[in-house]
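One chain of protein is taken out of this complex; the other chains stay put.
And then chain A:
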Amino acid sequence: MNRFTTRTSRQTRPATVRIGAAVLATATAATLAACGGNGGGGGGGSQSADGTLTIAFDADAAPTGYDPLLYSQRQFEFFASLYDSLFVTQPDGSVEPSLVTEFSNNPENTQTTLILREGVTFTDGSPLDAEVVKANLDRRSDPDLEAYGSLAPGQASEITDVTVQDPRTVVITWAQPQATPEQNLADTTGVIVGPTGVADPSSLETTPDGSGAYVLDEDATTRASTYTVVKNDDAWAADEWVWDTIEYDVITDPQSLANAVVSGQADIATQLDPTTIDLVQSRQSTVDVGGTIVGFPVIDKLGSSNPAFGSEQVRQALLFATDRESLVSDLHDGSRPTSQFFPEDAPGFDPALDEEFAYDPDRARELLTEAGYPDGIDVDLTVLGQPDEDAVAVQSQWAEVGIRLNFVTATSTDQVFAAVRTDPVIFGPFSVGSNPAGFVAGVLYGGFMNMQQAQEPDIQSALGAALGATGDAQQQALTDLNRAITEHGWFIPVYEDVTYAGYNADSVSEPAFAGTNNYLVLSAVQPAS
């Protein structure tokens, strides 16, 4: 029966079936053929040919809307196209005026006078003037505005007063001397939102109100997936950006992010996961920058919840018990083991610290014994979900000297936030960037890493000197500050993370990071020559 059926089917297969199969095969082949033809460039080919720059981000560019002040400095990568800032960090790390044409500081560096640019107009049609700048900076007490973290009351770069001298002149008064005041007003922190957005911040959830070279193309934007901005030819800085359109694609999967730039769907992909660097470098190009220090800020320096941490020797024991070389070699090829809080390219970096506080488990045991803990100590670390693989690696290293790192699983994000007040240490990456003194002032000494408001004279005096001095004196003060942080065990560094961005050299010029910050200066990106 089967044999009969089989033979007959071969002889009498209807033409329609054969034609259908042929059409399907032809259509598939034709489609594939139509997609090919540009080598490794992928189906989409270079996006820059029609004046569009396509950038793939590893995270949502605007997860809570278009108020740039809600975000950290890194978001300036996206918001720089929609908004202008008072000052902008350049690829060489210098800070240049943007919405400001001139500025001056008083001799004590406690007052900064800004002369604003003329001819700047916001999306809502209003012109830039001193009142708008004041209205923006007067939002600095709002705790939701992450960009103003260092300018808020009580912080190291606190602004005590913003005065409108005339429509083009604003005078900013600082609570204490600032080494480089303009650096405090650069990028996201210095972004100026239009009057409509300032008056009604909730409007920024859906509608940007900036003076940038681009405006949001809402029809071509799908929140959390793709943001498209188109050139606003009337903008004062329109000529500084060469692209007609910029498309920001959100690709959270690390492999897909790398694939996007390798196959040519994105001109630039940032930030690349370390596991994909080799792939991208084998087919396209990469740029990198350090500046992010991964480690354990010591929270309980007074020993309130864990008395052992009140001892400087115990905190130093953690430094000596951490085998950074092994961890980097096993888990973070390309990163740099470090025993200090300041990045390699930042002022104040001291290579001697890496030698002095290198891995030495015997020294760690000695310090624990001297501190009165010969049997070791217990350290709780609250984590949400699974602990980070770095923390797990450190757990086994510390265990060798008797430091028992216990992961406490949080059941809510509230519990994680609360742990900043109760755990002896926390763990994570910290973007210290090119202004480490500012970061120390705003975060490590005057911010959430020191909720207990612990005092350490060496750190305090070095920080004061670093913020108030210039030139060689500032350099020395920063070196002293860096050393004081390490020696007193206020931060247990593990490695300096290197941020990578991939780019298609056939379509765009080599992008550059903003100094040692981990975000790119996209206005400097040009089509490949």
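In the analysis below, contacts are C-beta pairs under 8 Å (C-beta built on N, C-alpha and C of every residue); 3 or more make two chains touch, one makes a residue touch a chain; residues count from 1.
Simple rule for what comes next: contacts and distances are computed from a predicted model.
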| item | value |
| --- | --- |
| Among "Peptide/nickel transport system permease protein", "Aspartyl/glutamyl-tRNA(Asn/Gln) amidotransferase subunit B", "Diguanylate cyclase (GGDEF)-like protein" or "Acyl-CoA dehydrogenase", UniProt-listed name of the chain not shown | "Peptide/nickel transport system permease protein" |
| Contact with the hidden chain (one of A:Thr245, A:Ser263 or A:Gln475) | A:Ser263 |
| Residue of A:Gly125, A:Pro143 or A:Pro457 touching the missing chain in the full complex | A:Pro143 |
| Contacting the left-out chain in the complete assembly, out of A:Asp253, A:Asp278 or A:Glu400 | A:Asp253 |
| Residue among A:Ser225, A:Ser326 or A:Thr409 touching the omitted chain | A:Ser225 |
| Interface residues of chain A (partner: the chain not displayed) | 2, 5-6, 8-9, 12-14, 17, 21, 24, 31-32, 34-36, 38-44, 56, 60, 62-65, 143-144, 202, 205-206, 222-226, 249-253, 255-256, 259-260, 262-266, 279, 283, 412-414, 417 |
